[in-house]
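Excerpt of the complex: some chains, original placement.
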Amino acid sequence: MLEWLPEAIRPNITSELLLESLYETVYMVGWSLLFSGVIGILLGVTLVVTRPGHILENSFVFHTLNPIINVLRSVPFIILLVALIPFTRFLMGSAIGTTAAIVPLVFYAGPYIARLIENSLLEVEPGIIEAADAMGASKAQIIFRFILPEALSSLLLSLTTATIGLVGATAMAGAIGAGGIGDVAITYGYQRFDNGTMLITVLLLIVIVQGLQSLGNISSKRVRRR
Amino acid sequence: MIEFKQVTKTFHSGNQTVTALDNVNLHVARGEIYGVIGFSGAGKSTLIRSANLLERPTSGEVLINGVNLATLKSRELQKAKRNIGMIFQHFNLLQSKTVFDNVATPLKLTRTPKADIRKRVTELLSFVGLSDKADNYPEQLSGGQKQRIGIARALATNPEVLLCDEATSALDPDTTSSILHLLKKINIEYNITILMITHEMSVIREICDKVAVMEKGRIIEEGSVLSIFSNPQHPTTEKFVRSIIPTGLPARVKEALQQKEPNRRIYEVTVTGDSSHSDLLRSLIQTFGIEVDILHATMNDIQGTSFGRIYFDLRAEPEILAEASNYLKSHPLQPKEVTGDARVAA
Amino acid sequence: DSLDETTDYSPDNPVSVKIGVTGTDTPQWDFIADIAAEEGIEIEIVRFNDYVQPNQALADGEIDANAFQTISYFDHFIEEHDLDLTAIGSTVLAPMGLYSTKYDSVDDIPDGAEITIDKEATNQARNLMLLQEAGLLELEDDFGVTSGVDQIKNNPKNIKLTEIVAGNAPRLMEDVDAALINNGIAVDAGLVPPEDAIALESETATPYINIIAARSEDADNPVLQRIVDIYQSDEVKTFIEEEYAGATIPTYISLDELNSYPR
């Protein structure tokens, strides 16, 4: 498949490995985005609505959650990976491989997404929340029917940024045998001084990231109303 | 229905303290349309916002239907609020939703069936004249159109109580009048209670039963619209009344006074209720032989009766005028001679 | 976990084995897997990007064997973590070398020179021992396979040691006076170890011979034994020599010999 490339940049890896690693990346990013997105949005919403003066003001929850997120964001990814091994094994049956990597990736991206979401949600006009409150909306309705839709455009951009961050993080998940393009780039390209592999994997990553960003930009723009 | 009991609300910003509400007591009876008027910054919005707890009073309490909302549990509070529609001064529309969905929002909150929502929203949009904007987003609307969406949204659930904060401030007189008529209509048909903030005396005149005047966080005067208009006590109230019943001398009267003709006098008669001028006119014209002209007159139609002033221009020989002046002094309508010095233009 | 029940295998009734490797060791394993597959052993290669996880995963039964480490690192690791693992065969040796773009011999290295060493613990220990061998440093007596810069007894030339990731050493050589580089990496980076190195680990450095490790209970498992045999076959030896162009030297010694390095 790649034989037609000039020698200097012809990768030393098989196209099967490349395709497989592409699949692994998509698989890891997809699943961990799903979970960390849900968790991150939940945490982000909680961080916003429990803060002083907000609709579900709860000093205890806010002041517990806030540092927990900070702690998770403090730990270097590799150490997080290790610290989570027992939990990963309990959850996934195994602590190695592509599937197992989803757990630490979720722990990595969840709190990160929470922070981005928090920032987006704080920009919602307080008047909107007042209107919701005055209509007798329940707290859940205020969140799901007012705050989230109003912040949607910014949320989509935040999720885009987070997704691209996840793509980057999968490269590190190679430590537990997760594979993925980033890992191939590092182990075959970088460590083996194989410029061809480096080039093609980085190109693939660029295509992925470019695609994700375009998708994010377009969908965010489509729902932006100002 | 709505009762404010010694409500005080202070805001702190930096080392400044603003007393937006200062020991306010107010009672709005069921089915009443109660207007609150006052200068900009008087505390009107704060008052109406504390009715549904958007602002928690610093002290005092607000009762709706005899219930202090502040004592309710979350779910009960939501239920209570669903019975209170609110029109916001700054509209507070959802930017992310179409006009249709904005109006539908309160209905969706109560899980109204889709078909019912469609019917009700269509009806409301057609009433506020925005059927063709159903699929537009708020940012594509003009100021008045946004306000009308806010009105439609507040009415969507047929609330028992309606809180209107400057509901017609961005609207032309024609639209204002049709909105006010609608409010009056639902007030009569459904016995809905309306608390209405406004800075326009004409709004009060048009639909309110009672009115309170606010200044610096205090209610300085209140009463039936009729009594306030006919007999304002506080200078601020008078200013508002004057905004639709001018009390300054009309230009034509001032002009006439400037000519200082000896055989001409100008009298002002204040009209209250059903006063009759027929005997006054007859006496002046027939008995004294005075030439009587109506120089200027402004009357306001307030709930079926007329209030205002008439300026009569009397011309005759000075001695006849002097004679008539004695007659006029004892006349029950108490005509006052206008000399140009006594009053200052507003 | 155990492979016990799977002593019987044939091409029609294949047995599957998971082997953990790190980074770049896959070519020979792909080659071995092809050979083994014909005999009914399906090798699944699990690639790690780290030197801790493969042993952990082996002990936890997530893989059946691993092949990525030197015997000294292995011994140290199982002692530290109290793991019941055993070395079941030797594989290759990739000697370490000291390279410089500025100096032709170790003696030329001046006072206060900066030398890069690997930040990864076992390799760092090897780096320091090579520097001791070259006469640049003196290490503590109890210097072990994961000892680091804090175990330097004497640094007469006041050499500044900078810890970096191994793969960067060839790339950063010109920024320092000398760099310690793994053979594998050196060859990949286009260096010729016997010619370019100004100091080289002796080829018989037993502690740094790589091994295949398995759980002790599986030490005698015929499947694993067969895999060791395949690795140590001439066919594979030739393959490795060609593939790595001398950077990685197939080194097949007995287990006794393997375990008899000085500790």
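Order of writing sets the chain letters: A, B and C. Residues in each chain are counted from 1.
The criterion applied here is as follows: a contact is a pair of C-beta atoms (placed from the backbone, for glycine too) under 8 Å apart; a residue touches a chain by one contact, two chains touch by 3 or more.
It should be emphasised that the depicted structure is a prediction, and the values quoted were computed from it without experimental measurement.
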item	value
Whole assembly, copy number of each distinct chain	A x2, B x2, C x1
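Convention: only the chains that are shown with their structure count from here on.
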item	value
Chain contact graph, described as a line, ring, star, complete graph or other shape	line
Whole-Å gap between the CA centroids of chain A and chain B	55
Inter-chain centre distance, chain A versus chain C - centres from mean C-alpha coordinates, in Å	35
Between chain B and chain C, centroid-to-centroid distance (C-alpha), Å	89
Chain B residues counted as touching two or more neighbouring chains	none
Contacts with 2+ other chains: residues of chain C	none
Residue numbers on chain B that touch chain A, as the complex places them	52, 54, 74-75, 77-84, 86, 88, 90, 92-97, 105-106, 108-109, 137-139, 163
Chain A residues touching chain B - in the complex, by the definition given at the top	125, 127-128, 130-131, 133-139, 141, 145-146, 149-150, 152-153, 223, 225-226
Chain C residues within the chain A interface of the complex	20, 23-24, 46-50, 52-53, 56-57, 60, 62-63, 166-167, 170, 185, 188-190
